[in-house]
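Shown here: the complex without one of its protein chains, the others still in place.
Lettered A, B and C in written order, each chain numbered from 1.
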Amino acid sequence: MGNTFGKLFRVTTFGESHGGAVGAVIDGCPPRLAIAREEIQLELDRRRPGQSSVTTPRDETDQVQILSGIFEGKTLGTPIALLVRNQDQRPEAYDHLKDVYRPSHADFTYEKKYGIRDHRGGGRSSARETVGRVAAGAVARKLLAELHQVEIVAWVRRIHDLEAILDPAAVQREAVEAQIVRCPDPEVAARMVERIHQLKEQGDSVGGVIEAVARRLPVGLGEPVFDRLEAELARAMLSLPAVKGFEVGSGFAGTYLTGSQHNDPFFLQDGNVRTRSNHSGGVQGGISNGEDLHLKVAFKPTATIARAQETVDRQGRSTELAAKGRHDPCVLPRAVPIVEAMMALVLADHLLRWRAQCG
Amino acid sequence: MGNTFGKLFRVTTFGESHGGAVGAVIDGCPPRLAIAREEIQLELDRRRPGQSSVTTPRDETDQVQILSGIFEGKTLGTPIALLVRNQDQRPEAYDHLKDVYRPSHADFTYEKKYGIRDHRGGGRSSARETVGRVAAGAVARKLLAELHQVEIVAWVRRIHDLEAILDPAAVQREAVEAQIVRCPDPEVAARMVERIHQLKEQGDSVGGVIEAVARRLPVGLGEPVFDRLEAELARAMLSLPAVKGFEVGSGFAGTYLTGSQHNDPFFLQDGNVRTRSNHSGGVQGGISNGEDLHLKVAFKPTATIARAQETVDRQGRSTELAAKGRHDPCVLPRAVPIVEAMMALVLADHLLRWRAQCG
Amino acid sequence: MGNTFGKLFRVTTFGESHGGAVGAVIDGCPPRLAIAREEIQLELDRRRPGQSSVTTPRDETDQVQILSGIFEGKTLGTPIALLVRNQDQRPEAYDHLKDVYRPSHADFTYEKKYGIRDHRGGGRSSARETVGRVAAGAVARKLLAELHQVEIVAWVRRIHDLEAILDPAAVQREAVEAQIVRCPDPEVAARMVERIHQLKEQGDSVGGVIEAVARRLPVGLGEPVFDRLEAELARAMLSLPAVKGFEVGSGFAGTYLTGSQHNDPFFLQDGNVRTRSNHSGGVQGGISNGEDLHLKVAFKPTATIARAQETVDRQGRSTELAAKGRHDPCVLPRAVPIVEAMMALVLADHLLRWRAQCG
Partner (left out) sequence: MGNTFGKLFRVTTFGESHGGAVGAVIDGCPPRLAIAREEIQLELDRRRPGQSSVTTPRDETDQVQILSGIFEGKTLGTPIALLVRNQDQRPEAYDHLKDVYRPSHADFTYEKKYGIRDHRGGGRSSARETVGRVAAGAVARKLLAELHQVEIVAWVRRIHDLEAILDPAAVQREAVEAQIVRCPDPEVAARMVERIHQLKEQGDSVGGVIEAVARRLPVGLGEPVFDRLEAELARAMLSLPAVKGFEVGSGFAGTYLTGSQHNDPFFLQDGNVRTRSNHSGGVQGGISNGEDLHLKVAFKPTATIARAQETVDRQGRSTELAAKGRHDPCVLPRAVPIVEAMMALVLADHLLRWRAQCG
């Protein structure tokens, strides 16, 4: 009952990792938006496995089909169904996981909650379900760009303890995409790649922090009191596999400041109300204030590791498990387009909500 | 359009700081739950202004009225309307704020979004709107206690740089309530009180971190993929005024670990599947796993400060503002029952959702 | 869990017949709408008991209080809480109903569903809960009038077998209000009054049909496929106590025509696309087409009658029941403003939905 996101730009995703297909249905997208299959495919290509040495070797091309809602290149205002067939299915590769709970995975909780689970590749709990999010996010992104020239950029800020501290206002998508690890600082990026390779060889994995901005947001997005913009973004990010933390603006670091240090003074620039600093991260009182929306997301180290781990099985016996097969030693490079997609979904939804009440 | 929280245990709050009343309507509470007015009042008393030297001197007793939904001490299964009249109204005290935007407050964004705002005490953007949340949270809490003996405890972990690092499993509500600052470590608490007084005298303010646990949660709460339990908790917390960050389990700190360090090994204890560590924070794959639910919330320093600050007014002129009147130099002590209330709302909602689909 | 109506203009009602109060919270009303307390009170006065010889003598003035969301006569864009205290409480008058199920009332089903019920005056199942709907409907109505000059008029078309067949396009509110029975044909109205008096004297009751139109609706309201405009109107009407049937446009009578008789030919009038007939009732494909929205609603005879009836009690014993106390022998005159209120709620909601997606 939790597979729909958004109130007006509504996305419902479906699909298990090794079932017939994964995908999404978008309901509420405004009509007459020009969107090509290639624009959606482009984002899926950024997310797909097998794209570099720091991702899983599992190879899927993830070609998207548009089943409805788009006619002669434009949205109809009707539901847009997007489908990606699962190709690289090797269900037998997962037979050894049928009866055992992988530590820090969802095997145990799914089994207990539903009384049944698709053990093949994690089933619905697999990060493969984000295919639908990314496809739908591409449509949301196009909408935001068309209506307000909104630009969304995310990048890898930190992996393990390797951190690139950059001016969020200056980061460009091209610089992010130039690095396979999606950290726009080439020198830090090189060390990150090395660290990932090294931990992979040790049968281990690693996490880190993704940073993101949305630029040229109109003032007024966000619906107090519960649907504050940062609340919806927090929910969006914590709904992603492996995410354990979220910050908007100054985040946890801001709690070390006093009010006089932290407050963002208002001033006028070319007739517009601006703030001198952006500790608020682009939102005040739950509503966008026209500054860059700025957030950070913590991803834990990948739970799947090759090293042997203590666990139990469905029959209630202690056992050991060492992952076979292919997996990402670090999810962050592929998570960059996913974080962007979730931001786009939140922002598109709130843009429509703004139009409804205040438009 | 964002004033309702929850899908099955649905809470709609209403009220401006200096309007007629604040309150909440709960729709979906199961029938036959015994709940006394006093149980709701108790939580409001923990939240009310004027309760100690570290809170605002604004004095309101915040007496709750039950208007509907409870009959002879038990819930009817019909909407429960809870009302608190606003008493300490000094609207004239806010005349000087009619035309000026307080830095890092919602004045500017509300004005731009709605084209109108109630400037008296922040109107709807005031933390006073959390009265309705706390009242409704008391009902949710009772439901959780009755059905599963769930216990929710939050406390102040850090103020500014003064931190109390405690075993979350051991913190008791009594110890929290014994300190006016609601940090259960008496020594750190004393220093926190001193720091708050000191910054208040300087016309400044301070923030910090609240930590919280929920104990004895059943396995199975949380609805992947979007309504993961941690996603709903993140949304709940970021929907609170002044919150800038959220962590579940290991949070941002966990990103410095490798997978082999971070994973929580499963083992058997008295026939139950348990985990040896709890980096997951009680949720795996978005679903509660039976361990303590564990989270942290970052509150920025109070935006209202007595010091003069640079800002602009509605007419687009640069100006200076120094807060008059009464306000909290640090919101955390009063935010403890609010954080608990939001946790209760999320958990009660998901308990009902679990019953619907898997019960 | 079913006490909220609407997706964007959201109304949550609360209150039992003999509890502390009845009322409503509106979330999503656009800001800056001018609305006076008197405009809301006016509609409540049309609905209130004791207004004429054909309604219940139960006397309540039903004075509305605005608790939030309106500031200096204009909506803030925040939740609007509307409250009416219950005054004429004689709970002891209902002691004899504590243990017995009134035929064709909700006593039995509430008891079975919730395991508890407020027996005083029907509790939540009383038509008194429509107070909140009418109060909220007055705000919706004002919004529709301000934005599009939409006019909503309902009237009593038939009581028992006494029917006034009028041109829906010609009926004016003043003519409706001129008759206590709210049938705008004075001659039929007089006979209706007589019939109601006669049946009341016999300890019996009577039902009938209300007809309604909405004029000057913009083209484009309604959201296929499930939230077609007529579907939402049907739901709105069938959610009213005592309603057993709904028709839009030609309704059941239209099924006796062939397609060539029933289809509404398009033609041009002053550059606008119009239809020569209006069997469609103003909606085609679930979307308003600019013609008058036209519907009919069937209300069963009042279930409360003075005559003795066969029934059973909570202890599972056969018994007889004859209603004491005050009740409406015919609900239709008071139901006219309620039907209008529900139409206004549906239309206001869809107006905002239209703005969100297509605005």
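In the analysis below, a residue touches a chain if its C-beta (ideal position, glycine included) is under 8 Å from a C-beta of that chain, and two chains touch if they have at least 3 such contacts.
Because the structure is a prediction, the values reported are computed rather than measured.
> Of the residues listed, B:77, B:301 or B:337, which one is in contact with the missing chain?
If we include the chain that is not displayed, B:77 is the one touching it.
> Looking at the whole complex, which of C:121, C:168 or C:207 touches the chain that is not displayed?
C:207
> In the whole complex, not just what's shown, which of C:57, C:186 or C:285 touches the removed chain?
C:285
> Which of C:93, C:166 or C:238 touches the chain that is not shown?
That would be C:238, which touches the missing chain.
> Suppose we count only contacts with the excluded chain; which residues of chain C make the list?
Within chain C, the residues touching the omitted chain are 1-5, 7, 13, 101, 103-110, 112-115, 124-125, 129, 158, 160-161, 199, 203-209, 219-220, 222-228, 230-239, 241, 243-252, 254-268, 271, 273, 275-276, 279-281, 283-289, 298-305, 307, 309-312, 316-318, 353-354, 356-358.
> On chain A, what residues meet the omitted chain?
For chain A, the residues touching the absent chain are 1-4, 8, 10, 12-16, 19-23, 25, 27-28, 31-32, 65-69, 71, 74-81, 83, 113-118, 123-124.
> Write the list of chain B residues that the hidden chain touches.
7-8, 28-31, 77-78, 224, 352-353, 355-359
Just so we're on the same page, only the chains that are shown with their structure count from here on.
> If we define chain centres by averaging CA atoms, which chain lands farthest from chain C? Would you check?
Relative to chain C, the chain with the farthest C-alpha centre is A.
> Between chain A and chain B, what is the separation of their C-alpha centroids in Å?
Going by mean C-alpha positions, chain A sits 26 Å from chain B.
> Report, in whole Å, the distance between the mean C-alpha point of chain A and the mean C-alpha point of chain C.
Between these chains, centre-to-centre, one finds 46 Å.
> Provide the list of chain B residues touching at least two other chains, using ranges where the numbers run on.
1-4, 13, 113-115, 124, in rising order.
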